[in-house]
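Selected chains from the complex are presented in situ; the others are not included.
In order of appearance the chains are A, B and C, and numbering begins at 1 in each one.
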Amino acid sequence: MVLFAKMQKLVHADDFLFRGLHLMGNTSNDVGSNATTVAVAQLPGLNTLGISMARIDFAPMGINPPHTHPRATEILTVNEGRILVGFITSNPENRLITKVLEKGDVFVFPQGLIHFQKNLGHEYAIAIAGLSSQNPGVITIANVVFGSNPDIVGDILAKAFQVDINVIYQIQSKF
Amino acid sequence: MVLFAKMQKLVHADDFLFRGLHLMGNTSNDVGSNATTVAVAQLPGLNTLGISMARIDFAPMGINPPHTHPRATEILTVNEGRILVGFITSNPENRLITKVLEKGDVFVFPQGLIHFQKNLGHEYAIAIAGLSSQNPGVITIANVVFGSNPDIVGDILAKAFQVDINVIYQIQSKF
Amino acid sequence: MVLFAKMQKLVHADDFLFRGLHLMGNTSNDVGSNATTVAVAQLPGLNTLGISMARIDFAPMGINPPHTHPRATEILTVNEGRILVGFITSNPENRLITKVLEKGDVFVFPQGLIHFQKNLGHEYAIAIAGLSSQNPGVITIANVVFGSNPDIVGDILAKAFQVDINVIYQIQSKF
């Protein structure tokens, strides 16, 4: 807030503007989705203001795989398409809370919970989201767990996921 | 957070869902715009989570008149149309920061500052906004100042706006 | 907090001191009031501490015109005089909550709401206020709406205030 005050004489309108959220992201990838984030790194005027925005594109049948935002709640609305959404509550219930969203539906993913979306339709789908931090972060579970740099040692993951270590090596080789 | 924890066994998916943000709001009013708010009163699952969403519709040449959100920053993107947006910085600079937004542009209105939007086109325009509070509030300046219930006594407004008190009465009669 | 900790060996008593709140502000202006603010810009020791103070002087019949603090609640006490105070709740109620304060009365203006004060007496009046931010900001509604730099285009204000655009030009010319 102090910084904002000092900036008051210096700010440009451009500090508060980001262009391009109408552009479809590139969904030609393994999961068939793409998120375009507008957070403080993209839009400096968000500094100290506790909010950001994102657009999510889905190819037909594409998914936004299970992920969390370590510092934000997400509120999402469907602009185009029919999307299955879900989040899972913390231990010990681990309840899956799920809905099929149509165009115009709004859904909330509470802070830090694992959530996912899937395009149920044969057309591209689009969602717009608000996030309660200027720097929400994204942790894609599979990539972080199986594709970290360097890899998590295989026996930890074998025990965590209760599979043979070769299954872990196989999954790690994909990321 | 405590409440959310206790609710964990009781929550329904419906607590996190709101339907209808694809519907155009009724812009047949004096300003030619309409805001549909999805805050904690409309979507109980937002409780304690610090975010909400809104859709703003603009008739051709319609405006969203100068207003503030007393408890939130707003981040907005244009879904359809061409919109002039602006906010004014605090005293003493009172700088007007303004931009013409096209489809896909994203703009930030910092917490508590007076801001407005105007549809510059001959078609309906649509914007989607995220707000950094589950209960952001809206204060439409003209309505609050000239249409409060009961009215602010006229001489205060005459002095504040430096006009004859009859001008104040005239404006108050409209709200 | 981190900054405060690092400053611990370096702080001077002067960083925590501001002199002059006993001095009457200059109320020879269009509204007949003056606010002397003691925030982080005036008192560096307030940094990170979330509070500030102000003195408001009122000439006889003077007003502190409708304004908001975008980042703070205000608690005010009357040192001298008899003052009408009010704030208006958010949409859609827009209720005017108002009281006549005598010396020693304390009143609260919740965060971000539009509020005003008027000296009801024939003597100078004085109020002291605490604000819940080290950088609360002040937005004087009339000045910001009709006196921004540059001006808000007239047709937006004409529609917002539902008056002829010439009334807008007339008001803008005063600020």
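Keep in mind that, in the parts below, contacts are C-beta pairs under 8 Å (C-beta built on N, C-alpha and C of every residue); 3 or more make two chains touch, one makes a residue touch a chain.
Here the structure is a predicted model, which means the values were calculated and not measured.
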| item | value |
| --- | --- |
| Assembly size in copies, with 3 chains present | 6 |
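The rule we apply is simple: only the chains that are shown with their structure count from here on.
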| item | value |
| --- | --- |
| Distance from the mean Cα position of chain C to that of chain A, given in whole angstrom | 41 |
| Euclidean distance of C-alpha centroids - chain A vs chain B, Å | 26 |
| Centre-to-centre distance between chain C and chain B (centres being mean Cα positions), rounded to whole Å | 22 |
| Shared-contact residues (touching 2 or more other chains) in chain C | 71, 137 |
| Interface residues, chain B side, partner chain A - complex | 4, 8-9, 11-13, 16-23, 38, 43, 45-46, 49-53, 55, 72-75, 77-79, 87, 89-90, 93, 95, 97-99, 101-111, 128-132 |
| Chain B-touching residues of chain C, taken from the complex the two chains share | 30-32, 63, 65-66, 68-71, 84, 86, 88, 90-91, 93-96, 110-114, 116, 118, 137-153, 156-157, 159-163, 167, 170-171, 174-175 |
